[in-house]
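A single protein chain has been omitted; all remaining protein chains appear in their positions.
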Amino acid sequence: MFKKILIANRGEIAVRIIRACREMGIATVVVYSDVDRAALHVRKSDEAYPIGPAPAAESYLRMDKILDVAKRSGAEAIHPGYGFLSENAKFAQACADAGVKFIGPSPHSMNLMGSKTSARREMEKAGVPFVPGTSRGLASAEEGEQVAERIGYPVMLKAAAGGGGKGMRLVHTRQELRSALESAQSEAQRSFGDSEVYIEKAIVNPRHIEMQVLADEHGNTVWLGERECSIQRRHQKVLEEAPSPIVDPDMRRRMGEVAVRVAQAASYTNAGTIEFLVDEQKNFYFLEMNTRLQVEHPVTELTTGLDLVHLQLRIAAGEKLPFAQSDVQIRGHAIECRIYAEDPDNNYFPSPGKITVLLQPAGPGIRRDSGMYEGWNVPMDYDPLLAKLIGYGTDRQQAIMRLDRALYEYFVAGIKTNISLFRRILRDDDFRAGKLDTGYLDRLLAKAAPAGASAARDSQSTKLERIAAIASGMFAVLEPSAPGSKNGSAGEAGPVPSNWKQKGRAEALR
Amino acid sequence: MFKKILIANRGEIAVRIIRACREMGIATVVVYSDVDRAALHVRKSDEAYPIGPAPAAESYLRMDKILDVAKRSGAEAIHPGYGFLSENAKFAQACADAGVKFIGPSPHSMNLMGSKTSARREMEKAGVPFVPGTSRGLASAEEGEQVAERIGYPVMLKAAAGGGGKGMRLVHTRQELRSALESAQSEAQRSFGDSEVYIEKAIVNPRHIEMQVLADEHGNTVWLGERECSIQRRHQKVLEEAPSPIVDPDMRRRMGEVAVRVAQAASYTNAGTIEFLVDEQKNFYFLEMNTRLQVEHPVTELTTGLDLVHLQLRIAAGEKLPFAQSDVQIRGHAIECRIYAEDPDNNYFPSPGKITVLLQPAGPGIRRDSGMYEGWNVPMDYDPLLAKLIGYGTDRQQAIMRLDRALYEYFVAGIKTNISLFRRILRDDDFRAGKLDTGYLDRLLAKAAPAGASAARDSQSTKLERIAAIASGMFAVLEPSAPGSKNGSAGEAGPVPSNWKQKGRAEALR
Amino acid sequence: MVYEIVVSGEAGGGAGGETSGKPHRLELEKAAEGWECRLDGQVVHIDAVLPRRDVLSLLVDGHAYEIKREQTATDLHMWVGSTRFAVELRDPRSLRSRQKAGSDEKGPKKILAPMPGRVVRLLVAENSEVEAGQGIVVVEAMKMQNEIKSPKKGVVKKIMATPGAAVNPGDVLAIVE
Partner (left out) sequence: MVYEIVVSGEAGGGAGGETSGKPHRLELEKAAEGWECRLDGQVVHIDAVLPRRDVLSLLVDGHAYEIKREQTATDLHMWVGSTRFAVELRDPRSLRSRQKAGSDEKGPKKILAPMPGRVVRLLVAENSEVEAGQGIVVVEAMKMQNEIKSPKKGVVKKIMATPGAAVNPGDVLAIVE
């Protein structure tokens, strides 16, 4: 086993990997940008080195600086976490060239899976089910029209190098196709420097379900069960669960076997995830493979009892998988809430800043993977994931109620978070019934907040409003502090309209 | 299901029950003594009523006041937690008389199990294995000598009404027996108002292993696996784990079946625990039944994936057990550390007072059931259990390393805790090898602390010492606060000898 | 102690939610035990403890409430359990009372940065006319670009925001008149 590794990441995932290393007796080296000196991963690691200014391109994405720290500190391997350099085959290659083990698959597997069309060709050979369509870029609009005729409308145009919704177009009729293709191609060119666009049958109301696999470097590959990831906003996952409410043991086995075939066809090693689209008839189609640890890996850990980061480290160190497929037991139900620094009352604007109060949940069935602490200044330079709250229960119902209870205990002040959004989801009838697809969350958000029309609710609201009034007076008496005087610059800027709400359009940059 | 219940307890167990109730949509009523107004269970409940001064006899043990609160608040049931009134059959009867459901077994079962000799007679009929000896009090010293001759020395004399080591005597030879019997009888009379003493074969280096059972009110009883509880100090459990390192599936099934027979012989309902003594040949002998939820129930919850408090509530509400014995899956390994307010450097003196700094662990495989918070004043009037830290792992090794990691993250200042003791236990070779018996902890504590003789360790110590020196200077620069000036009364008492260590004898009162 | 308090209800802190907005009159007086509290003339006895900064444990007739206070540069909120209320608190005897400003739709309006971030670009020039809701400045934070809009129809009198510059919450980005 390694004696020391470098973690090329920040936030909750860096802390999570530090914990795994400490549990395995491995020393940790972290890197940090100028605004992350007081970040939790720097506080908790054994060694820490500055690598540049706040923008990721000048720090967390600087392969040269990170490899330099690895050499200086004597780290034998690098864990890339997720995001940043985690799916960058060039970085994996640079690690190999520098004699540092990259904890993940080989550059070859990453390259293969990095392009959707090359992955598709490889996978079709292995008999992996695909959404009907082309496995290579469209040569012309005519070819597109022919294929669409064959597979039937609606169809989806997708950038081969894509991700995050860029270069994607839903086309309902032949008339729309030509102009949609042109705009998708030019968007793909702008976004990824590659205008290749392919065509697929559009799945109506699809679910997004993914399968976790692990592969060692001795040819053993196992699947660990699926995760339901249909609850998304702007192609960002928000809440994930395992198992999926619609997957039964037979479907799970079939998805698992396909996932193992995918991994084997790509000579895949270490932890990886095969994403599937699932239609209303429960047909599942290969979507893509994520060649890294997923944000939502904890729900698989809770249902299997395994630690995926421990296993990643053991695999990377050359060990064989310590169990066989038949040893994997899936038990209970787990749900993860991604706690983001964003304002639910304000179109989910990002909300960096200083965390002035932090009350965190604990107790039975609750796991908290967090990168924040009270007094920390959440920087504005990175993605807004602050922490993950994961609930486990004997069954789905118990997991839901556990999380609802834990969210009740969770309180963050100073910045805004999406905690209240999870309360809404967990209490929503469709969610409770497991009626999910990738359009679920947009529909929920389009609905007005629960009306509270009943007299009982109104009298309860009035009661709580009176409590709020009394409490604000008691605070003023017991702990006086002039409201609004905390932030000097705002105070000086004169009276601030408190009910003024900017409704700006927010663009996902990733 | 109940709409509202009363929790007749305090500390971490009251908080744990409040959480379960919130997860089931049940409103909670708590009671509190004068010194507990700011305790966590009062902060977290839906209703809270004062029931008297600090001493438990004037508050938490006052059945009349508690039942009065139950009636006033409309609570349909009472959860007694552990300790206080939890094993008081009179209280269970008073609840029944008042039309409030007692969440636990019937007064009849409690009475039967409350006396060791009557329990033994009943259990022998059911074919439960006992340590060889008498099942009733000794009529005379002669009878004692005859029985001892038959079962062989060493023998143990035990008070029938006993507990906590009172009225117990280990006798190695016939010569010692008569005087030991007299002193045990008079101690039993003094302690319990009952001089009945019986005799058993003394088990050398026994393990203390217990089996969790659940029984509904429709005749269904299941076992949920054992807990190894051999690590004790002054007959107080300190660290527990599930499963036991020495119990294999066959032994587990046999112990489970005996435990179910015990419960059925007592017409037992709700959650209960059958304690066994286990000798070096892995023979197990019935010791006693605890007719309540145990402090250490979380390790069973983590290995079975069940929530025992949820199940207690469902059973008490008249529901059937929602699973059968064959559905119970035991997976992985869990270990619990009881975090006590006591000073390991000072003969484990209790250490109440204000918690000035509290850093709490989280992350994968860690469950924290706590009754404390930063700023809370731990009262001197109750037992010193502050919190429980429970680690889960795929196997015992991983659970140990997880806890070691979490203990590293745990920091409590202002009062002393036994956190450092767990670090010693978890790193001890005998513990790691699973070589445990009830004398284990006394032997560990009698050993000097790890010597640190090696040169590597010395140079490491010197390095850390230099870091401590630098840190104390940096604190003085960055966050000056005159040491020793915080506590007014001590400051006024003049200079305080900092290395003066009282070595007093501490007596367990319970 | 006498306070005038306006509470605006919000459904669980989520999107939307109705406002009642009636002002309450609250009188608080220390009693032998706890506090004598007169809310709009109605007397209740309360027991209040601050277990930590910004957290209040309140007992009213046996009912227990944990209330969290959230203070920002611009707002004061009370969380009762997981229900959030916007609160305005005025001490009639004090000059340093909290003022609700900006409710006046006339006169110049400052457009403030709602979050820390970096100015990416300006969408209008000084002295241009804008509609209510029209974008003025784009501020980037956490890999998201956020368009900051004009709260009213008018003329952009001044733009303080400079592309590339960092801004803090409450910084004035522009003034619309």
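Order of writing sets the chain letters: A, B and C. Residues in each chain are counted from 1.
Keep in mind that, in the parts below, a contact is a pair of C-beta atoms (placed from the backbone, for glycine too) under 8 Å apart; a residue touches a chain by one contact, two chains touch by 3 or more.
Just so it is clear, the model here is predicted, and its values are computed rather than measured.
Counted over the whole complex, the shown chains touched by the missing one are A, B. Note that of B:M1, B:A96, B:L170 or B:M474, the residue touching the chain absent from this view is B:M474. If you put the missing chain back, the residues of subunit A touching it would be 29-30, 37-38, 42-49, 72-73, 373-376. Interface residues of subunit B with the unshown chain, by the touch rule above, are 341-346, 349-353, 356-357, 359, 380-384, 407-408, 411, 413-414, 419-421, 423-424, 445, 448-450, 452, 461, 464-479, 481-484, 486-487, 489-491, 493-500, 502-510.
One rule holds for everything that comes next: only the chains that are shown with their structure count from here on.
With centres computed as the average of Cα coordinates, no chain lies farther from subunit B than C. Multi-chain contact residues, meaning those touching two or more other chains, occur in subunit A at positions 408. For subunit C, the set of residues touching two or more other chains reads 55.
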